[in-house]
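Reading through the structure tokens given below for one structure.
Excluded from the complex is one protein chain; the other protein chains are retained at their positions.
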Amino acid sequence: MAEKMELNEVEVWDGNMAASQALRQAQVDVVAAYPITPSTPIVQNYSSFLANGYIDGEFVMVESEHAAMSGCVGAAAAGGRVATATSSQGFALMSEVLYQASGMRLPIVLTVVNRALAAPLNVNGDHSDMYLGRDSGWIQLDAFNCQQAYDLTLMAFRIGEDHSIRLPVMVHQDGFITSHTAENVKPLSDDEAYEFVGEYKPMNAMLDLAKPVTYGVQTEEDWHFEHKARQHADLMTKVFGKVEEVFDAFEKKTGRKYNIVEEYMMEDAEVAIVALGTTVETSELVAKMMREEGIKAGVVAPRLFRPWPFEQIRKALANVKAVACLDRSSPNGALGALYNEVTASLYQNDNRPVITNYIYGLGGRDFTIDHAKEIFKELDANAKEGRPTTPLQQFVGLRGPKLSFY
Amino acid sequence: MSEMKKIKNLKEFSTSADRFEGANLLCPGCAHSIIVREILNATNDPVVLSASTGCLEVCTAVYPYTSWDASWIHIGFENSSTAIAGAEAMYKALQRKNRLPDSCEGKSPKFIAFGGDGATYDIGFQWISGCFERGHDMMYVCLDNEVYANTGGQRSSATPIGASTTTSPAGRVSYGEKMNKKDMVQIMAAHGSPYVAQVAPNKWKDMIKKIQKGFSTKGPVYINAMSACTTEWKFAPDDTIAVSDLATDSLVFPLYEIENGTKLTITYRPKNKIPVRDYLGAQGRFKHLFKPEYEYLIDEWQKRVDDYWEYLQRREEAGV
Partner (left out) sequence: MKYLGWDELLPGAILFSFDEEMEKDACEVLPENRPYAETNSHEAYVGDWRVLKPVYNRDLCIDCQFCWIYCPDVSIISRDKKMIGVDYDHCKGCGICVEVCPTNPKSLLMFDEHVENEKALAQWPEKE
């Protein structure tokens, strides 16, 4: 039996420690992992827990991220709780196996500390890796601070492992800004946390020798489409209800409330920023400032990035006049992903606000209060004019001549 | 560890109930399934299996049919080793936590990964190396037919010199493959693996003995299984065993084992050693070598095989 860890009511943890503590408390059966900046401390912390008797599962330090996810798939199919961590290039290297994991409906939890993708090489936070995962068939939850990184990691197991879901889950946090910033985190006790996550209930386990099962079949044009459709249908119809159910249960346990789409001062907002990650908290702070300047500002943040919360976004932004979608990833030849998703969602509303796109913060470039203020002011102008007063896509915080499109 | 299955002779062996099914989609005369049958029938313990993308995989799990009567997983081309290592890790974790499924309680499942030579020598090399370095309790079986057979016969780093493949074709100015075959058995022995062996399905008794030895060995075991390929080596489907005999009796595929990376033992010495020329001549992939301008390559082949046999004997004698 693993040792229990005595925790304070309030711990000072960075995002990596928050994630690794959640993995420890979930009593994961197999962690197969490979270190990469900035998620390395998750793997190091876990190693330290193991070395000090706090883990009784298997910890397999593999030789690459591809092998990490390969080992996770084998372990999950064998029938137990599985998790790992990665970032950036590691995420890209394991991307082949991400599709395999979700296609085989294996509920693996992957804590992703978001980081830019090379070239040029960069170790800092942006959302390129998170966006790379968006068609992979995983559930993607996004934490905006350390507490949320802890909470969502615990909840991820309960969501993904549910027999009606059986899908892998990523829990994202921003590289360095969350992962390496120590904040106050209120943890559950080991017992409370494990009780919340629940004991892993096997389903179609390879180790159930009485019922031999074949995983990873080949399907060609006569079967492939139906299998992919089945997975898509489950993502579209079953996940939202389960996420809400788990969020509710977590609120009952901790008092901390989570929503599929988080809204800040949206009751009467006329202009809104839609963002992910740590930018959400910066935007909230600035929205409050803008109110003092007479701009009815609000913030909308998808907690769930995949499956995309189409209905919740429509509702959250039903009454605004202007929206700014902030993408922290180079779209490389298109409008930003968040812009495209939000615009497609709002196109179905009777009220169609002016929607503009800001590309910002690549490779860890700071997103400042002044940047957010400027965006809100431009939104205010758009709202008053009823049309874009700026180009549709603008780069923020970039040196050189102003870069914008359309 | 459960008791080792007793296999005195072929009659006794033939009472085995196969866990590999027919109506798979492998070519008529394919040696892969002969190898798989011999391996699975060598134990009465449960088996948990994985396969890399390749002939064995695409021919035995095409929806809606599986040819496996034991749990089996395929992920990708490069990672059957790590897939089964993950399953083995889960077994250890659940055993320690007393949470194994009831049907698994008290059993000693054998964890076996299969891969072709492309998956083993080339694309999956790193994953296998990682699994062996970490010491997972598993057996990795390379079905070595010296070519990417599933995708139409492209060269791999197991393809021998002079073989004509679709990416190293013999032509007006080429005798085919230019590189010597990678020595995977020695590389795996160099990992310090407790047991590494080269086997051939035609020498079934030698093979069963080695597989059973592998199963009773704790840690990662590497088996290099020669798999004569009727389609890509270009011989008639009913000649699979005859060509395999030529391979082992010409010593192109010497049968030997290495324990703990240090103790080499030759396990088969042909009574009548046959010329390499006879082995090459039985296969269409070497047909062009019999043109006068390439005859020297056959001589080189013979010398290479003789030298390697000499080397194996010297190591055996020296006990290293």
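Each chain carries a letter (A and B) given by its place in the written order, and its residues are counted from 1.
Simple rule for what comes next: a residue touches a chain if its C-beta (ideal position, glycine included) is under 8 Å from a C-beta of that chain, and two chains touch if they have at least 3 such contacts.
Please read all numbers here as calculations on a predicted model, not as lab measurements.
Peer 1: Relative to the complete complex, which of the depicted chains are touched by the chain excluded from display?
Peer 2: A, B
Peer 1: Looking at A:57, A:74, A:90 or A:103, which makes contact with the chain not pictured?
Peer 2: A:103
Peer 1: Could you please point out the chain B residues that touch the chain left off the display?
Peer 2: Listed in rising order, the touching residues are 10-34, 37-38, 40-41, 43-46, 60-61, 63-70, 103, 201-202, 204, 230, 236-242.
Peer 1: Extract the touching residues of chain A with respect to the undisplayed chain.
Peer 2: 103-106, 166, 204, 209-215, 217, 219, 222-223, 225-227, 229-231, 233-234
What we mean here is this: only the chains that are shown with their structure count from here on.
Peer 1: With chain centres defined as C-alpha means, what is the inter-centre distance between chain A and chain B in Å?
Peer 2: One centre to the other, that is 43 Å.
Peer 1: Which residues of chain A touch chain B in the complex?
Peer 2: The touching residues are 29-30, 32, 56-58, 60-64, 66-67, 70-80, 82, 96-97, 100, 200, 202, 205-220, 223, 227.
Peer 1: Touching residues of chain B toward chain A in the complex: what are they?
Peer 2: 46, 48, 50, 57-58, 61-64, 66, 68-76, 78-79, 82-87, 89-94, 96-97, 99-104, 107, 109, 126-127, 129-130, 133-134
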